[in-house]
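The complex appears here minus one protein chain, its other protein chains still in place.
A and B are the chain letters, set down in written order, and residue numbers restart from 1 in every chain.
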Amino acid sequence: MTDISNIESSTLPRLQPSLPAELYSDPAVYQEELTKIWYQQWIYAGRVDGLSRPGDYRLTTIGNQTIIITLNREGQVRAFYNTCRHRGAELCQAQQGHFKQDRITCPYHRWSYSLEGALLNTPNLEISNDHHHFGLYPVKCQSWGGNIYINLDSSSPLKLGETADPDFTVLDNWPLEQLKLGHTHQFELACNWKIFWENYLECYHCPGIHPDLCKLVPLYKAALATDRIDPGAELADAVASGIESWTTTGKAISLPFEGLSTEQANAGHTFMELYPNQYIVAHSDYVRQVSISPLSAERTRVTTEWLFSAEAMKDPDFDPAPAIDFSKQVLAEDSWVNELNQRGVTALPHQNGYLVPVEADVGLFHEMYSNWMSQ
Amino acid sequence: MTDISNIESSTLPRLQPSLPAELYSDPAVYQEELTKIWYQQWIYAGRVDGLSRPGDYRLTTIGNQTIIITLNREGQVRAFYNTCRHRGAELCQAQQGHFKQDRITCPYHRWSYSLEGALLNTPNLEISNDHHHFGLYPVKCQSWGGNIYINLDSSSPLKLGETADPDFTVLDNWPLEQLKLGHTHQFELACNWKIFWENYLECYHCPGIHPDLCKLVPLYKAALATDRIDPGAELADAVASGIESWTTTGKAISLPFEGLSTEQANAGHTFMELYPNQYIVAHSDYVRQVSISPLSAERTRVTTEWLFSAEAMKDPDFDPAPAIDFSKQVLAEDSWVNELNQRGVTALPHQNGYLVPVEADVGLFHEMYSNWMSQ
Partner (left out) sequence: MTDISNIESSTLPRLQPSLPAELYSDPAVYQEELTKIWYQQWIYAGRVDGLSRPGDYRLTTIGNQTIIITLNREGQVRAFYNTCRHRGAELCQAQQGHFKQDRITCPYHRWSYSLEGALLNTPNLEISNDHHHFGLYPVKCQSWGGNIYINLDSSSPLKLGETADPDFTVLDNWPLEQLKLGHTHQFELACNWKIFWENYLECYHCPGIHPDLCKLVPLYKAALATDRIDPGAELADAVASGIESWTTTGKAISLPFEGLSTEQANAGHTFMELYPNQYIVAHSDYVRQVSISPLSAERTRVTTEWLFSAEAMKDPDFDPAPAIDFSKQVLAEDSWVNELNQRGVTALPHQNGYLVPVEADVGLFHEMYSNWMSQ
């Protein structure tokens, strides 16, 4: 048998090397990614409208860190590590709840804190006036478009939105802040979080994996994810003629958002990535947000949220199922190939994969990743 | 938002730092603790009266070591690693049993040993007279108060009782050796073994966590674990007036032990710690022993034993449930906070907790721990 493994990709000059294979399964690399990426970047942490009044809270996790997201007395978002300053006990056990009387109280020794994190009371221990500075460990938080983002690096110079592609303005015409969370879907994927992004960033797999999606978007049938990659092509980055939105029927599930340009309404979809953990797809009738959370080198949690207008949700005849079902189908198709990609990369001779030209966006993601990791 | 994390505990001058947070979850620290503490200190290994005649045995574990505890022909306690000298096979599979004909026989190749561990017989292999020296790996063992203690460090200079606080004499008036094991309760706790001790060693949490116990012991309602901490306080380290013992009814479950002083009988409880794995609470009518066994950096097994007088147990009307149920309730209340303490200590900015003055005994435990680990 001819040994064909020695003949390298030089024979395929249009291929670019992908990331080294060990980056997808090595637990030490995963720990380094937590430190250099997930604990330094802005991370999506849920919708603002899940918290309706001061003292409402919910928990969110990044890596092995659990964070309390709450509203202060002025209704502003505040975030703290879920840990008491006294002896490190966990403050909140439930995934969501309400802090009574605007106090965050540790169940262990009853130390209590204000909604700003200031130490208010320490039973059986007199504290002087400046003791209120001995407060909860704060976490930077900010909101945009009705979304909450947090950053565990308290001295981070990064501004929210720096990793957005394109930038936030691309969604200016959507009333993101006013939209309501209509449905949430969460599952765990047996793959590294980078494999999730690689799959999302190319449509080379679309013709074989997403036949129904390809009917909606002719560009995808040509294996192109965006018209940027092949600007000379005749196909637009838009849904086919007669298709209104990404639904099982091809029809919109509600009236289009009012502020959209004709081009935006006709495109049927507008994408924005917010690395490392979220992408948003704005359709003319609904908005879908997908966020990921790494659980280990080979495991990732995926959360999808469907946002609708308050008007649509008030309509007794409103049926979002065609939108929800369609997205779930596409996610399931991708999940299958993401998991088989993970299983294949640990082959001994597989030092790295290769990217074909229409996978150029994957290469850009790898550049960003390498920059993060080389800091 | 004001960054309140930079203002340190200097603003709370009466607080002392607790142990560094990584000591509660790092697997490498756990391994070091096994080597420097658990495999060097005297460890409680069950009651003598569980073994009634020569050749009776039971197994006990410390870390990943399994030890056979048995009685020799003279009825003296002997202990050996559960491993054959030939090829390292496990000798005993059952948690308890009896060695027939005073022989410990390996099931694999039938090598057999005396109850002193001496090699007696090797099938199909002639052995000379001095071969009996090729014996089982022995473990140091000693008994006190009807309890068996073992020490895996065969060259240990430590005497049993050196880590007792107060020393063994505090229980001189209790007939420990004659007491019978009436009930055993065992469970696993999702926390580091040091968190178990920290919780045990302070009553700062008592008012919030143990309301029923606080009714029995007024000192605890004042968040004090012992009257040593605040000698000027008026509260004695004793049960409330009208309370006889630690039971759900407040009444004793049997007559008081005969040899107790009036002070001991009235106190309602006398404590002795035997670090690193046992504490004993002697009441006027029963004795409770709690021992721990570390399973991993974040997991600990807790065993509680209730000891009663033989006379009480012979009484057909004897009902130990009020004593057993009360202790189980207090243990369950502590287990809840122990586990939430464990979950909180891994927050990134949490370098260490702080001890308030009434938690002074926790600090003394940390001193002892640090001495052990720095050897």
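In this text, a contact is a pair of C-beta atoms (placed from the backbone, for glycine too) under 8 Å apart; a residue touches a chain by one contact, two chains touch by 3 or more.
The structure presented is a predicted model; accordingly, all values stated were derived computationally and were not measured.
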*Candidates A:75, A:208 or A:259 - the one touching the absent chain*: A:208
*Decide which residue listed in B:39, B:336 or B:354 touches the omitted chain of the complex.*
B:39
*Residue numbers in subunit A that touch the chain omitted from display*: 1-5, 7, 9, 11-12, 14, 18, 21, 198, 204-205, 207-209, 222-223, 337, 340-341, 343-350, 352-358
_Absent-chain interface as seen on subunit B, which is shown_ = 39, 64-66, 78, 81-91, 93, 107-110, 116-118, 122-125, 127-128, 130-131, 133-138, 152, 154
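Here is the rule we go by: only the chains that are shown with their structure count from here on.
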*Chain centre separation (subunit A, subunit B; CA means) in Å*: 48
